[in-house]
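Before anything else, here's the structure in question.
Yeah, one chain of the complex is gone here, protein chain that is, but the others are all in their spots.
Right, subunit A next:
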Amino acid sequence: MSSVLYDTPGPRARRRNLALSVAFGVLVVLLLWWMWQKMDQKDQLTSALWKPFTESEAWTTYLLPGLANTLKAAALAMVIALPLGAVFGIARLSDHRWVRVAAGTMVEFFRAIPVLLLMLFANEFYARSTDVTSEDRPLYAVVTGLVLYNAAVLAEVVRAGILALPKGQTEAAYAIGLRKGQTMSSILLPQAVTAMLPAIVSQLVVIVKDTALGGVMIGFTELLNSRGTLAANYANVIPSFIVVAVMFIVLNFLLTSFASWLEQRLRRSKRSTGAVLGAEKVDDLNAAEVGGSYGTGAGGASF
């Protein structure tokens, strides 16, 4: 698309683009150099601050356990939220009005509330009303908050996945005499799950990012929280931030790439109905479209 916005550059345009490239490149390099200078001035580049990351202790005591907790919370949240989301997503497609409305209200409510509020509330709830030990409580609270929110988002993913299937699938199922429940469980859901896979993996990125909230606000010892302990030990604020940010970027980049690989594969596949829910859809769903489905205005082809 981008090439439609300008003509194929001729000699003059090529010179101009080159000049702009160089000018912008110099600007970026100046910015990087300034940041480097600043870091040097504040003694953030001395080898003593970076050395811990070349030794095993920093990794085995702080970073890897933190990463493990991040992954544990994310995996638990996804595994619990997925069936819940499926139930609510299917309930929203029910033929009975009261089931539809009740499920719809629940889903829209939990999508409109920040995850942090749900985590704070769950944390306090477990502290007062249950006998979860104070050691386990942060994990419970983080997972509960993530599950409540993501079940609502995944319910929308499931619903969109089922709606994205061609109508002929349902009609054919009815024509051969399947009942509603049978149509859903043996015709629609299996195909919808395939179509939803890229969206589910993209949602995993959102979950991984949200675990960091629990680290700062309710003391869950995930990656970002472990960074604090590590930095307090080695007094390396900036290096530790950079290392942790890179770890998050790599992890999420792998997940994002996997999602788009899945998406492309499914779009190419001849065996499927061609219905795919991609990452774009997930961005929209995470925003709580309380006003209805106006996300279809621009990205209408995102199914």
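The definition used in the following text is that contacts are C-beta pairs under 8 Å (C-beta built on N, C-alpha and C of every residue); 3 or more make two chains touch, one makes a residue touch a chain; residues count from 1.
One rule holds for everything that comes next: contacts and distances are computed from a predicted model.
Colleague: Just go with whichever of "2Fe-2S iron-sulfur cluster binding domain-containing protein", "Glutamate ABC transporter permease", "Thiol-disulfide isomeras and thioredoxin" or "Carbon-monoxide dehydrogenase small subunit" UniProt uses as the name of the absent chain.
Modeller: "Glutamate ABC transporter permease"
Colleague: Thinking of the whole complex, not just what is shown, which of A:Gly25, A:Pro83 or A:Pro190 touches the missing chain?
Modeller: Among A:Gly25, A:Pro83 or A:Pro190, only A:Gly25 touches the chain that is not shown.
Colleague: Tell me which residue among A:Trp33, A:Phe109 or A:Trp261 touches the hidden chain in the full complex.
Modeller: Spelled out, the listed residue whose C-beta touches the missing chain is A:Phe109.
Colleague: For the chain that got dropped from the picture, name the residues of subunit A it touches.
Modeller: Residues in contact with the chain left out: 1-2, 4-7, 9, 13, 17, 20-22, 24-25, 28, 38, 42, 44, 109, 112-117, 120-121, 124-125, 128, 205, 208-213, 215-217, 224, 237-238, 241, 244-245, 248-249, 252-253, 256, 280, 283-284, 286-292, 294-300.
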